[in-house]
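Just one protein chain is left out here, and the rest sit where they should.
Note that the chains take the letters A, B and C in the order they are written out, and that residue 1 is the start of every chain.
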Amino acid sequence: MSWRDKLYEIIFEADTPEGKAFDITLLWAIVFSVLAVMLESVPHIQARYGNILKAIEWGFTVIFTVEYLARIIAVRYPGRYIFSFLGMIDLIALLPSYLSLFFLGSQYFLVIRTVRLLRIFRIFKLSRFLGEADTLSRALQASRHKIIVFLGVVLSIVMISGTLMYLVEGPENGFTSIPISIYWAIVTLTTVGYGDISPQTALGQTLASFIMIMGYGIIAVPTGIVTSELSRANARKASTQTCPTCLLQDHETDAIYCKHCGTML
Amino acid sequence: MSWRDKLYEIIFEADTPEGKAFDITLLWAIVFSVLAVMLESVPHIQARYGNILKAIEWGFTVIFTVEYLARIIAVRYPGRYIFSFLGMIDLIALLPSYLSLFFLGSQYFLVIRTVRLLRIFRIFKLSRFLGEADTLSRALQASRHKIIVFLGVVLSIVMISGTLMYLVEGPENGFTSIPISIYWAIVTLTTVGYGDISPQTALGQTLASFIMIMGYGIIAVPTGIVTSELSRANARKASTQTCPTCLLQDHETDAIYCKHCGTML
Amino acid sequence: MSWRDKLYEIIFEADTPEGKAFDITLLWAIVFSVLAVMLESVPHIQARYGNILKAIEWGFTVIFTVEYLARIIAVRYPGRYIFSFLGMIDLIALLPSYLSLFFLGSQYFLVIRTVRLLRIFRIFKLSRFLGEADTLSRALQASRHKIIVFLGVVLSIVMISGTLMYLVEGPENGFTSIPISIYWAIVTLTTVGYGDISPQTALGQTLASFIMIMGYGIIAVPTGIVTSELSRANARKASTQTCPTCLLQDHETDAIYCKHCGTML
Partner (left out) sequence: MSWRDKLYEIIFEADTPEGKAFDITLLWAIVFSVLAVMLESVPHIQARYGNILKAIEWGFTVIFTVEYLARIIAVRYPGRYIFSFLGMIDLIALLPSYLSLFFLGSQYFLVIRTVRLLRIFRIFKLSRFLGEADTLSRALQASRHKIIVFLGVVLSIVMISGTLMYLVEGPENGFTSIPISIYWAIVTLTTVGYGDISPQTALGQTLASFIMIMGYGIIAVPTGIVTSELSRANARKASTQTCPTCLLQDHETDAIYCKHCGTML
């Protein structure tokens, strides 16, 4: 095995001890560098430890740059990696630090570094949680259409009730425009309830009560959708049998004969 | 096929490419015209782009008027269409713009134009989401009685606890009347929690704590109702076949052989 | 049938047209009299329509008094009715109006009249929703122990995190005592979030974040409990078969043989 293949195995895979160690180191490096960005945004920490944070930041930037170059060297077709989705994120996570050298004081560049957080998903991709994440995302995908219908109904309720509240309460009670009233309706229906805008008239409060009870009730719908999908997925997954004739794997737990070809399992 | 049948097919149906294109165009026209109404209600946008929005609005009004007339021409019995539910909405969505010519400055007319939003459901009616919406609405209908019982209990809890809080806290702490206290109880039980009214006395806070925990717990009930109905609907949709040998009914949709005794279905 | 039996049938049962009409009239009388109490508590309505509401109130009081006497006459053992739970509520719902003649100005008596609301359950008892309410309450009862365990855990979390927040934030940030801090923890964990008290220190906000995410997650537990009970109840109820040999009714939907005696169903 050439040193390049070796490097590839360490950086891109996670089944060797070295590969695992690399992934875990990278995970913590990402977490700490994102934490540094966050702390840097707190005024009194910035004032006091600004220089230390800057040094830490540059340390991580150098580490990630070396890692990026190592990735380019390790892969067979560097172009493919550079222009892949994950490759782009790797680059975008690096650039802001360098750009901030030329465009001084631009806070936006600093913050964009939190894009690094997305790199964590690269590591998740290889982890033991993959199977679980897969079950969850397949259940969500199976209920995709139902969830879109649900969101459509929620958006309609929110737009209609927002408009009604605008008519009922009006600008003098904080419902200054229809978009603001719709924002209020979303805050209310989702049971967030900031209280920055709240109905003042008797009619408005009555209408708001209906919206709240509706919001309290219809949360049952997405929950029902996801639960019944997950239960079905669980029921499927629980079966570990494969049909010896047609190789179908998708059997229910209580199946004795293959549902497809009638062979005994 | 006469030009009228052709027109009918394009406007009222969605299985030809032209019909589909018509529906999608209409969908976007509705969305943009509703967006225009919403933006018009924002004071600083109204002040700046009022004339442009007015022009856009009249453009859409003309388009919808032409569409309305086309619908009347296309159907065999115009009277039936005009007085149907969807026909009435089509008309109500048009009228406010024309009426606002005669009754100047009436904001209410402008806002009623958002009724157009309801027209979106006409398009949904024909879409591929119909099946999913159907499953959902049938599950909700099957749990209708349970949900009414649940709402009855929630309303009783809310009225009793609202009255109690009125006695405990009284007008000096913002619970100025029983209806306001009931409004507060709804805000609390549904976990919205605006905070515009909140208990100040120790006894009131204790009572409020009970209401909150109750609200946090009983949300399980509608969720349970809808979930178990949806699971049943899913199961029912799956099983339309009965095994001729062992009489098992619990087959998956793609089953060819009975999973239990291997008989062909 | 004597006139007393006739009276009994009308007042206490609901299977004759007269009995049904009586129940529905009573239902509306209760609803309107409770509404009158509520409106009386609103200061500006009280100021304007106080006399009309007082007259309406006395009208209902007379009606309910007549009804109460009729109930006493109709039953075979009046003593039993008077001292039964429902009989006591019927009396308590009447007394405040009469007592308010002697103890002038006591608002408490007026409010206690809302106890009438509880009388609605008498009518529910006879209605077609009985079956559904029964399924729900049996599912809740079956999950009683699980729910108590859950509530115990929630109360412990709330007390421990309330105490911690009292230590972390202290009286200067609104967490003036441990009970107030526990009240805050309940407001937060149940996702109500009034915002009358909210953490100000970084450590307090971090701790609060944990409590919120915990609250957001553990709502899954009661929901899961109730849902799985309801699903089981549904599965049981769905079967309408009775075993011809042992008369067992509690079969699953896919049962072909009685699970108890092995007879074919």
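Note that in this section a contact is a pair of C-beta atoms (placed from the backbone, for glycine too) under 8 Å apart; a residue touches a chain by one contact, two chains touch by 3 or more.
Here the structure is a predicted model, which means the values were calculated and not measured.
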One chain isn't shown here. Among A:L7, A:L117, A:I160 or A:C261, which residue touches it? A:L117
Touch list for subunit C against the chain that is not drawn: 145-146, 148-150, 152, 156, 159-160, 163, 166-167, 171, 176-180, 182, 188, 191-195, 198, 202, 205-206, 208-209, 212-213, 215-217, 219-221, 223-225, 227-228, 231-232, 251-252, 254-264
Hidden partner interface residues of subunit A, rising order: 34, 37-39, 41-43, 108, 111, 114, 117-118, 120-121, 124, 128-129, 132-133, 135-136, 139-140, 147, 151, 154, 179-180, 182-183, 186-187, 189-196, 215, 219, 222-223, 225-227, 229-231, 234, 238, 253-254, 256
Identify the residues of subunit B touching the omitted chain, counting contacts across the whole complex. 191-195, 223, 227, 246, 248, 260-261
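To be clear about the criterion, only the chains that are shown with their structure count from here on.
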Please determine the option from A-C or A-B whose contacts repeat those of B-C, over half of the contact pairs being identical by residue number. A-B
Among all chains, whose Cα centre is located farthest from the one for subunit A? C
Where the CA atoms of subunit A average out and where those of subunit B average out, how many Å apart are those spots? 28
As a quick test, compute the distance in whole Å between the mean CA positions of subunit A and subunit C. 40
Among the residues of subunit C, which are close enough to touch at least two other chains? 191-195, 223, 227
